[in-house]
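Excluded from the complex is one protein chain; the other protein chains are retained at their positions.
Labels run A and B following the written order; every chain starts at residue 1.
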Amino acid sequence: MKSLRYSLATLALIGTTHAAVAADNLEIIVPFAAGGATDIVARSFEPTFSQQLGVTSVVRNVAGASATVGTAEVANSEGNPNIIGYEPAGALSIQPSLKKLPYGPDSFTYICRTVSNPMFLMVSKSSDITSFKQLVEESQDQPFLYGSSGPGTLPHLAMAATVVNSDLKAEHVPYSGSGPAMNALAGNEIQIMADTETILENYDLRPLAVFADHRVEGYDDVPTVEELGLPALDFAVWQGVVAPKGISDERAQQYAEACKVTVESDKFKSFADKAKAGIAYLGPDDFKAFVQKRFETNKQVLEDAGLAP
Amino acid sequence: MFASLIHPRVLTALALLVAGAGLSITAWQGPESAMLVPRIVLTIWCVMALAILVGELIRHAPRQPKASPRVARSPLPLLMAAVLVAAVATASLGFLIPALPLVALTLWLFRIRRPLPLVLGTILIGGGLWFLFHHVLMIRLPALLTSGLV
Partner (left out) sequence: MDVILAAVGDAFTWQALLAIVIGTWAGIIIGGLPGLGSVVGLTIFLPFTFGMDVITSMALLIGVYCGSVYGGSITAILINTPGTPQSAATTFDGYPMTQQGRVDEALGWATFASFFGGVLSCVLLIFCAPQLAKFAVNFGSIEVFALVCLAMLCIVGISRGSLLKGLVCGMMGFFFSTVGSDPITGADRFTFGTYALSSGLDLIPVVVGAFALSEVFVRFSARDEEATTIPEARLRFPSLREIGRRLIELVRGSFIGSFVGALPGTGAAAAAFISYAAAQKLSPRRANLGKGEPDGIIASESSNNAVTGSAFIPTLALGIPGDVVTAMMMGAMVIHGITPGVRLMADQAQTVYALFVVLIIVNVAMLILSKPSIGLFRYLFKLPLGFVMGGIVMFSFIGAVSVRGNPLDLVVAALTGILAYVLRRGGYPLAPLIIGMVLGPALESSLRRGLLISRGDFLSFFTHSGIATTLFVLIGLFLVWTVAAGILDWRAKIADRRQPAESGARSATTQEGRP
């Protein structure tokens, strides 16, 4: 009896820290499990964002099927002004070309892009390869293996595009995330990996090229793929906020303003600095055009590499 | 011979074999690389299910199956159906509305039939836990209203 009373008291204590039932509720759908890389950015984004809107918000994790289940949930809530999605690049710009989904790039009201990090082509520091040219040469006898965080993810697409557009000979081995792929790279099971600065900094890796249209600050001696004689391939890991279609323009405007203020807030900036997320704000119209363009480009890559159905 | 066929254990084994065989058809129609492992798994499944079926037939053939009167008259299928219906209904009605009758029925079937404990139990176990998770701990369960309130 005593222990039950204590537990109830603890729960009540927890309860008071939340405003239990608020008149205006906003659900922020994150299409990954709690604690993931996208989830932690969304959770840092949420407090300032909801404060700006003057609502109580809840982060809801709806995970599964390469983030498309949660994204579909947003798309299916047409006209609902109380739901938004914090979306990764893959679910918006790759997955619709890969399989039949209940949504497409036109199913959303685009609010803003929050962060974006260019991807690097990397090899292990313990290997003796120091340039992309050398990598291509050494791949001629025996094709290399490149890892990815799963089939149809950005690391996969970036490398598939590189293989199609250069003389590099390499084959794909997917893993269940960047972490396991790094373990494989450390054990020399795979030799190449494309991923962001976060991964590059945390593991013993050597960048050979960057998938961006200009050299990246802090990595001034890493050439862009275009400088290496390849077509201008632009691959970045980005995230953004979308709302379902059919919400009022006024509501969309409120979201857009709140997002702009949040992204520019000191709180979010200091978090982004810690988590090495590059803030890259785009407003509603720019973001919409950006997603459309990325969608077309990725579709082309998938077709060239023979991955599209 | 026929009587032994309708023994529940034989039926279970038969159902397993049929399910395995049915899934195998899908597996052999799919793409080779993706279906490699499912094909191996389903083959083992079918072989084992066949062996179990033969085993159950041999074991039960000489004996007359005893129809278990307790199971036959038990409202267990009702409880199972209620659980399944509530699970299916959650997708469209939200969590709270199907959960309340399910809890009430469970309490009733488990012999809690005096009105006060039944109603209090339903409200506390069904509604209370829902409120705790949905509103206090902020673990959002499926909701009926777009605002997520219920």
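Here is the rule we use: a residue touches a chain if its C-beta (ideal position, glycine included) is under 8 Å from a C-beta of that chain, and two chains touch if they have at least 3 such contacts.
All figures in this text were calculated on a predicted structure; none of them were measured in a lab.
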(message) Considering the complete complex, identify which of A:D106, A:E137, A:E171 or A:E296 is in touch with the unshown chain.
(response) A:E171
(message) Can you say which of B:A21, B:V41 or B:L149 touches the chain missing from this structure?
(response) B:V41
(message) From the list B:V18, B:V88 or B:L145, pick the residue that touches the absent chain.
(response) B:V88
(message) For review purposes, identify every residue of chain B that touches the missing chain, sorted by number.
(response) 8-9, 12-13, 16, 23, 26-27, 30-31, 33-38, 41-42, 44-45, 48-49, 51-52, 55, 59, 70-71, 74, 76, 79-80, 83-84, 86-88, 90-91, 95, 99, 102-103, 106-107, 109-112, 117, 121-122, 125-126, 129-130, 133, 137-142
(message) Under the stated touch rule, tell me which residues of chain A contact the chain that is not displayed.
(response) 1-4, 6-7, 10, 14, 17, 33-37, 39-40, 43-44, 59-66, 68-70, 72, 98-102, 145, 150-152, 171-177, 179-180, 182-184, 186-187, 189-190, 198, 201-204, 271, 274-276
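FYI, only the chains that are shown with their structure count from here on.
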(message) Using mean CA coordinates as chain centres, what's the gap between chain A and chain B in Å?
(response) 38
(message) Could you list, by residue number, the parts of chain A that touch chain B in their complex?
(response) 11, 14-15, 18, 20-21, 24-25, 27, 58, 60, 77, 80, 82-83
(message) Which stretch or stretches of chain B touch chain A in the complex?
(response) 132, 135-138, 140, 146-149
